[in-house]
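The other protein chains are all here in position, but one chain of the complex has been omitted.
We call the chains A, B, C, D and E, going by the order they appear; numbering starts again at 1 in every chain.
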Amino acid sequence: MRLAYSTWPEITAFLADSKTVIIPIGSNEQHGPMGLLGTDWMCPEIIATAAEKIAQKNGQDMMLAPTFNIGMAQHHLGFAGTISLRPSTFMAAIEDWVLSLARHGFDHIYFLNGHGGNISTIEAAFSQIYSHYSYNNKTCPLTLKLKNWWDLPGVITLCNQMFPVGHGSHATPSEIAVTYAAYPEQVRHVELTPKIPPTGPILDALDYRARFPDGRIGADSSLATIELGQQIINTAVTGLLTDIQAFSAEQKPA
Amino acid sequence: MRLAYSTWPEITAFLADSKTVIIPIGSNEQHGPMGLLGTDWMCPEIIATAAEKIAQKNGQDMMLAPTFNIGMAQHHLGFAGTISLRPSTFMAAIEDWVLSLARHGFDHIYFLNGHGGNISTIEAAFSQIYSHYSYNNKTCPLTLKLKNWWDLPGVITLCNQMFPVGHGSHATPSEIAVTYAAYPEQVRHVELTPKIPPTGPILDALDYRARFPDGRIGADSSLATIELGQQIINTAVTGLLTDIQAFSAEQKPA
Amino acid sequence: MRLAYSTWPEITAFLADSKTVIIPIGSNEQHGPMGLLGTDWMCPEIIATAAEKIAQKNGQDMMLAPTFNIGMAQHHLGFAGTISLRPSTFMAAIEDWVLSLARHGFDHIYFLNGHGGNISTIEAAFSQIYSHYSYNNKTCPLTLKLKNWWDLPGVITLCNQMFPVGHGSHATPSEIAVTYAAYPEQVRHVELTPKIPPTGPILDALDYRARFPDGRIGADSSLATIELGQQIINTAVTGLLTDIQAFSAEQKPA
Amino acid sequence: MRLAYSTWPEITAFLADSKTVIIPIGSNEQHGPMGLLGTDWMCPEIIATAAEKIAQKNGQDMMLAPTFNIGMAQHHLGFAGTISLRPSTFMAAIEDWVLSLARHGFDHIYFLNGHGGNISTIEAAFSQIYSHYSYNNKTCPLTLKLKNWWDLPGVITLCNQMFPVGHGSHATPSEIAVTYAAYPEQVRHVELTPKIPPTGPILDALDYRARFPDGRIGADSSLATIELGQQIINTAVTGLLTDIQAFSAEQKPA
Amino acid sequence: MRLAYSTWPEITAFLADSKTVIIPIGSNEQHGPMGLLGTDWMCPEIIATAAEKIAQKNGQDMMLAPTFNIGMAQHHLGFAGTISLRPSTFMAAIEDWVLSLARHGFDHIYFLNGHGGNISTIEAAFSQIYSHYSYNNKTCPLTLKLKNWWDLPGVITLCNQMFPVGHGSHATPSEIAVTYAAYPEQVRHVELTPKIPPTGPILDALDYRARFPDGRIGADSSLATIELGQQIINTAVTGLLTDIQAFSAEQKPA
Partner (left out) sequence: MRLAYSTWPEITAFLADSKTVIIPIGSNEQHGPMGLLGTDWMCPEIIATAAEKIAQKNGQDMMLAPTFNIGMAQHHLGFAGTISLRPSTFMAAIEDWVLSLARHGFDHIYFLNGHGGNISTIEAAFSQIYSHYSYNNKTCPLTLKLKNWWDLPGVITLCNQMFPVGHGSHATPSEIAVTYAAYPEQVRHVELTPKIPPTGPILDALDYRARFPDGRIGADSSLATIELGQQIINTAVTGLLTDIQAFSAEQKPA
């Protein structure tokens, strides 16, 4: 069940059975000469949407929130098209999403993340949310979880098999393949020089651009294909369905 | 040109010709028993996406940013599925979007809005952004504009003709028709009681729910049809293309 | 009853009968070569103070808070004497005023506004205040209202009759007339060139000054007279007394 | 010269001669059964306005900003009519006032304060303002000063002579006398029990009310008279004129 | 009992007998050519640690929190090694410390301060903390107190006797003597020119450096000796033990 494509009485009905909700979360940032700016929010959206369809077919409905499409990408601001939230803004927004959903009774909130640069801030936001309860000695109904799509069962192993050389860490062939599979009309063919760009630390935007002139970090994006992307999606979907089932079953101690 | 579906070199190329960008902005909130929770961000997205296709075909490309899908909807939090940002968070997020896009050279930023409850906060955010320049006696390169899709040339006149009775102001047949036209598989058939619900002031969430028990304000959502929705979209698209052209031509005095 | 000119036991006594309080709110900003910097906070103060005297005489006391004299006027900062709050500060201050008054039992809080540039931020502040209740599923005792003095019954019609040409939108003859009527010793006689200045959009401070060199927007301030000002005050006072009575009677649904 | 009662070209003209501006700042809070809620903002306003008239007559004009009428009075919130800003809001507002005035060229900004509870927060706000320069190694043009009216030359000595017993520290006969002198129609006659109330520490609002049941701290407000108030005003005005002259002459080292 | 050198069950046991906790608080900032950057946090730490040992020996245990070592020192940022918090950050941090300790049951929280520049912000932070209770009509369990170590009984008198000339107000021989007594290996011998530097107002960092070229204000730091420092410590320790006993006995009215 996709929240945005539902009416409120339908959400109320869903809540009678389940309190779990999945939020695809990513970033809109440069992904080199071949990757779409939306790659990092598209990947979790693609995977979660496909999983939701299967769940629905299986009669085990899951709730999919709208996609949180802008994250923390300050280091990519040297490349046109990147849109970033400051960490402080990002934290406030995550808190508001969580408190809104909690208001309706959702108490298991699962962020399926598509951007490594989001991780720290999302975790800090979780702590900020928990703090309200912890300082005030109050019982917190919430179980919050962050999962990167590449950490879903089976995914990283598959990617490493597919791309033993040149997977890298930004504008990777795996993430680009996922978007190509979902949007075949968006496949780019670009001559990459060098095939495999350097790696290095991530600091501010101008430093990033100087280290990584076309935006890629250690990744040969040209290895991405629609077919490989579809295989990754399939594995991720299976992993997500399993992971959500386990997550939904988690209970806080009395 | 859709920003999220582009690569950064493509955005750089676009910027050589135009500094205008359109951001569809809305809200995810209850729209009564027949309207989708995503109605308010879908409407501007639907209209802007359709306009972008025509512009592209006409060789007058326009840049379409990803959709800003969560706005200020505190008054709808009494209905399941509503997700809201506090005004302070919303303002910070708008500022970060604007400053990111300005970083790349966009200086005409046009928010196509789908939610009346967003207007005040977006306007306040504009003033917050301008303040940095105004307090510090600095030249501001930005021209920011907020336009509600129903205020595009011709749209409200058309809606009033279509729905002389029961248009109302929330969960209106016009906005629901637009989403039905774009997502025909999402059409709902629900018996509404009363056909035309009451109107009244908007305060906090519990007050809202007490005044407007099924979420609608003065609107007979059941008047929405796919066909009427398509007509509205057509008119809005034409209006948007005109409005953007005029907006792009606006220049600040030297 | 004027709050600042009362003792706390007198306020306590008042609260036994009424929970309504009026806050004149405005801005301190340039009003062209003829208008006082305080025009926008003086106008609501003048009208509310006059209304309070009549109410008192009629035995229908109304509570008048001190004047909130600095608002959001970033766009006027290019002209000497303008004092502005950033929207974020303005919102926090409005919230603190409201929560202070609510602490004592006032639950109908009416802002009589004198500055168009305040509207968005005041409305956003109301939403911020309501949010505390809406996210937390709590009953909110407050009814907050913003009313511009020129929107009081009868006022704008009168002004349009008085000034069919050259009323404009900033440093208008109507607002200046109101201050001249209240402070006759402050009447200025200045040659205005052009009589009727241009109109246009409002962005940042330097842009504003470039578009509107003497600060006025479309307004021939020289049409203001003490006599016309007194007529406007009279009409506004009557309108305010009526509006407050209706506002005090508003009840939230159980 | 009173800023709010001037036009912007008049302020521009003033700035050719002087960069000093005085801001009367106080609080709106309970002052016991005899004192007006506005006492703390009225006192500096009364003194500064009287000084401004003399200065003008003497041809040594001084610039008087509008009164900052709401300060930090959280501890008085247990008594009806008190309006307080949180320290964080108060600091932001002071910063915005200062930055607005600095924008126009005022570089000597003098806060004439009427409320002891404001002192810490105003001083903290000054440090916050200076911080922008200090962290960034920038030359700061501003000289900020806080002066309590009772610390003006001669004032506290006079008050101690007038009220050797029962002056106390809140709702003092001296501050009430100043308001009675300025607003003779506001004189209250109330039986105070006990004549001299207890003293003690100031913590939160409920604690304050429990310690000081009628709001006064150690003060016999009934000693206030119009005549004594006028004497205090006279002394304070002389002190202020002297102090401002010295302040305006202060220069930062090159 | 030193909190950081205890286990949580030991703190729990302590709380059965006492709810008082002492926080040494200071600053890390330049103290001229002879004083250590840590002087202002070392002094209260040295005194409190010595007092704690005596209390323990006497069977009257007192709880000593870790040292809050960075305060508000924006004006010293022109000298290498100074680390400062902005007032807004400082206030938030004090609030978090207090709310954490309050969470465990501590309700008498005593800040032993070593830096004059901290006073305003700490007091403002106290008001911010109390505000939560005051706006919401809630009983506040907390009694917060700020005490500068030089204001402990007997201390300032002793310092004035020791240093009748050249005590000054920054990098004073008394504070430096305290650190020399505690860290004899840190004694510096430096030729100071002039022996007694100027005094003056404190504004921003560059202004400070221009007025006080070696960082001292009116203080002949070279008068500091280990022996004098030990005497000051002894007096301060006795004063602190007395003061804490009185503070612990303070009760809020019912």
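The definition used in the following text is that a residue touches a chain if its C-beta (ideal position, glycine included) is under 8 Å from a C-beta of that chain, and two chains touch if they have at least 3 such contacts.
Note that this is a predicted model, so its numbers are computed, not measured.
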| item | value |
| --- | --- |
| Partner chains on view for the chain not depicted | A, B, D, E |
| From B:Met1, B:Leu99, B:Val187 or B:Ala210, residue that would touch the chain that is not displayed | B:Leu99 |
| Contact residue for the chain not shown (choose from E:Ala93, E:Ala210 or E:Ile226) | E:Ala93 |
| Touch residues of chain D, complete complex, unshown partner | 134-137 |
| In chain E, positions touching the absent partner | 3-9, 11-12, 15, 28, 30-38, 41-42, 65-70, 77, 79-86, 88-89, 92-93, 95-97, 100-101, 103-105, 183, 186, 188, 190, 215 |
| Footprint left on chain B by the chain that the document does not show | 99-100, 103 |
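Keep this in mind: only the chains that are shown with their structure count from here on.
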| item | value |
| --- | --- |
| Same or different residue numbers at the chain A/chain B copy interface, by half rule | same |
| Approximate Å spacing (C-alpha centroids) for the pair chain B, chain D | 47 |
| Euclidean distance of C-alpha centroids - chain B vs chain E, Å | 55 |
| Interface hub residues of chain E, defined as touching at least two other chains | 134-135, 137 |
| Pairwise touch network: line, ring, star, complete, or other | other |
| Those chain pairs that satisfy the touch definition | A-B, A-C, A-E, B-C, B-D, C-D, C-E, D-E |
